[in-house]
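A protein chain is absent from this complex, but the other protein chains hold their places.
Labels run A and B following the written order; every chain starts at residue 1.
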Amino acid sequence: MSAIFDEKIHQTLADSKLQLAIFAATGRLMEKRRKAVNADACPDYQELRTQAHEVKRHTIDHLDYYLELFERNVSAHGGRVVYCKDGTEVADFVLGLARQRRASLIVKSKSMTTEEVDLNERLEHHQLESVETDLGEYLIQLAHERPYHIVAPALHKTKEQVADLLTERLGVPRETVIEKQTMIARAVLREKFLAADIGISGANFLVADSGAIVLVENEGNARLTTSAPKVHIAIAGIEKMIPRAQDLAVFLRLLGRSATGQPLTVYTSFLSGPRRGDEIDGPDEFYVVLLDNGRTKVLADREKRESLYCIRCGACLNHCPVYRKIGGHSFPWVYSGPIGAILTPQFLGVNHEPGLPFASSLCGACAEVCPVKIDIPKILLDLRSDVKKSEEREGASRLERFAFRAWAWVMRHPRLYEMAGMAAASLAPSRDGGGWVRSAPSGIKVAPLDAWLSQRDLPSAPAKSFRQLWRERR
Amino acid sequence: MPARVSLFVTCIVDQLFPKVGLAVVDVLERLGFQVDFPEQQTCCGQPAFNSGYREEARQVARHFLDVFHDADYIVVPSGSCTSMIAHHFEDIFDKEPENLERARRLESKVYEFSRFLLEVAGVDDVGARLDEVVTYHDSCHALRELKVKDGPRRLLGKVRGLELREMDAAEECCGFGGTFSVKFAEVSGGMARTKIDSIVRTGASAVVSVDSSCLMQIQGAISRVGLPIRTLHLAEVLASR
Partner (left out) sequence: MSREHVLHKVRTALGRSTGQPVDQPPPVRLNIPAAGIESRIAVFCERIEALAGHTHRAASLEGARSYVEGVLAGRKSAASNAPILRQCGITALPGVESGVMDPVALRALCASAACGITGADYALADTGTLVMLASPQEARLISLLPPVHIALVERGRLLTGLDELLSILPFPAEQTSSMVLITGPSRTADIEQILVRGVHGPGEIHVVVV
């Protein structure tokens, strides 16, 4: 584990206000989901999950076919598909188009994919103003932070912090009433929408048989982003594909319920190209940027490929007892929580943060709530093995590897195992009454033991092991 | 002729909680089973497997297969170790067809303790008595990998004098997670304290579970803050009278 990962975790745990905010927010989201997927509210929830998994598996296994089908259908309706291999290509495309159209202001609706490639920073670097319009994302942009959560980016901010932020960045009088804070943002952003030259959105789904993108939201900012400016660019990872518009019956139901407990979010937009001849309004130009940025690397790994089924509902974050302690900003990349723990090493390499796949108790709550049934714990275990293989190649973690080798040797030799157990017990204070000890025996300094004792007491060794008692019993 | 049952006691029970093993034997024998304890047994290999050391885990798992190859039933007082044997042996032997076959043969024979009582012995009342208010902690692997949820509660429901009070976060992880508990000690400790808050809210004087590893974590954290709550393995409750 890197020192910075360790330090961020420690800071989050030490901040009691933040702890409470994370715990309360994720707890509410858990409760909302629970009510939305129970047998009364959604009797066929488990069948929907199975169907979603199967459809995703089929699509991802034949992704090349669906990408080309999607592309043909976008073109047929007057839009254009642009493939990009990384963030630089995305930025180049947007900058090029902005230059041609003499654009200076971009409005953006929420997109994790653009966070992934730091699009705003890249555009601002070229004096192009790019404004996030989802309320949470807007606050995060004002604070120059990363989203704390996939669906609730400003989950960690209190209204007092928001008040300070708005005053500092917008120069408005301090306002701590949440309704009024929201209206301040609405007024600022409304002007941006009406003045913007280009709207950039993400895509929750790419629909191959229609050449359409689907956007799911509650605020209306994605509708404004895609309706008001003359140019609409949707930026999405290639894995967002589904084969048919009719598959939305399954995916939209699962997404809303899993994310926020809503049967359907307030707005679902199904957009398939620029304004058509007789339509009154809408963009004149429609582009869909399909981004690789490491996805084809994940695709090549048959065992872990299902990581790409993710529909970004955030349920695994809310239900993860580790996320609920360490929060979103402890994670080393834009994707946090269990899904972040499996995506980050696959996109950026296991050495980017070797501790990440180990930051899990493998409790399995994530897989239980995943609407597309990604087996996250299994992938974490595979990644742990990948980390160890990489460490072995690089000669790292030698002591730990030696310890496990020795341990395995002992475990294959029952007599040795028994003797080792007795030796350890003789060092520890013995317990016949079932005592628990608060500190290590003097003179014994073992890092894992100290780590255990930093938080909890340790059972002292019993006078006799089970096998000894068993023999006596016979 | 009573059915023969092989006990895989698990290394943690063997070394740290032998009373749990005795309780398992006691309950099984009372039900008329002939309990066998293969003395060559050590560990299932899970610590290495969960830490990313697949080869080391394989070595220990092969030893397990050797020791238990002729068992009729293997009873394990742990959801986590049962799941390792029943589910993850398949993952680690994916390139060893012969061992894979042996692992698959074991799969149908290995039973977490409560499941064995309900599904093989076919009893939910073992004649136990314990005058105490308890709460039940779902260990993650028993709950999510083995779907052991109602069984232990049914067994507890038949214990005379016992009152089961559900906690609000019964299904939330206690924070143990094997080496996670020391690699991320602060997080693990925080999770344990969240769990304890939930336990305390029930007013129960004991926490029951089917995994001694979870109970070690919970009891260790309870002991650190000095609460008058004890932890009991399900087998210990069922052996009381």
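Here is the rule we use: contacts are C-beta pairs under 8 Å (C-beta built on N, C-alpha and C of every residue); 3 or more make two chains touch, one makes a residue touch a chain.
Treat the numbers as computed from the prediction; the structure is a model and nothing was measured.
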Chain not shown, its touching partners among those shown: A
Touching the absent chain when the full complex is considered, from A:R72, A:R244, A:H352 or A:R473: A:R244
Omitted-chain contact residue, chosen from A:R33, A:K108, A:R122 or A:R223: A:R223
Options A:A39, A:A300 or A:L399, residue touching the unrepresented chain: A:A300
Residue touching the undisplayed chain, where the options are A:L290, A:I326, A:A425 or A:L458: A:L290
Touch list for subunit A against the chain that is not drawn: 21, 24-25, 28, 44, 47-48, 51, 54-55, 58-59, 61-65, 67-68, 73, 77, 82-85, 89, 92-93, 133-136, 139, 152-155, 157-159, 162, 178-179, 181-182, 185-186, 189-190, 193-194, 207, 209-212, 218-221, 223-224, 226-228, 238, 243-250, 252-253, 260, 262-276, 278-282, 286, 290, 292, 296-297, 299-300
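Assume only the chains that are shown with their structure count from here on.
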For subunit A paired with subunit B, centre-to-centre distance based on mean C-alpha positions, whole Å: 32
Contact set on subunit A toward subunit B in their complex: 1, 9-10, 13, 23, 321-322, 325-326, 355, 357-365, 367-368, 378, 381, 384-388, 400-401, 404-405, 407-412, 414, 417, 421, 424-425, 436, 438, 447-448, 451-452, 454-459, 461-462, 464-470, 473
Residues on subunit B engaged by subunit A in the complex (per definition of touch): 9, 11, 13-19, 21-22, 25, 37, 39-43, 45, 47-54, 56-57, 59-60, 62-63, 88, 91, 140-141, 143-145, 171-173, 175-192, 194, 216-217, 219-221, 223-224
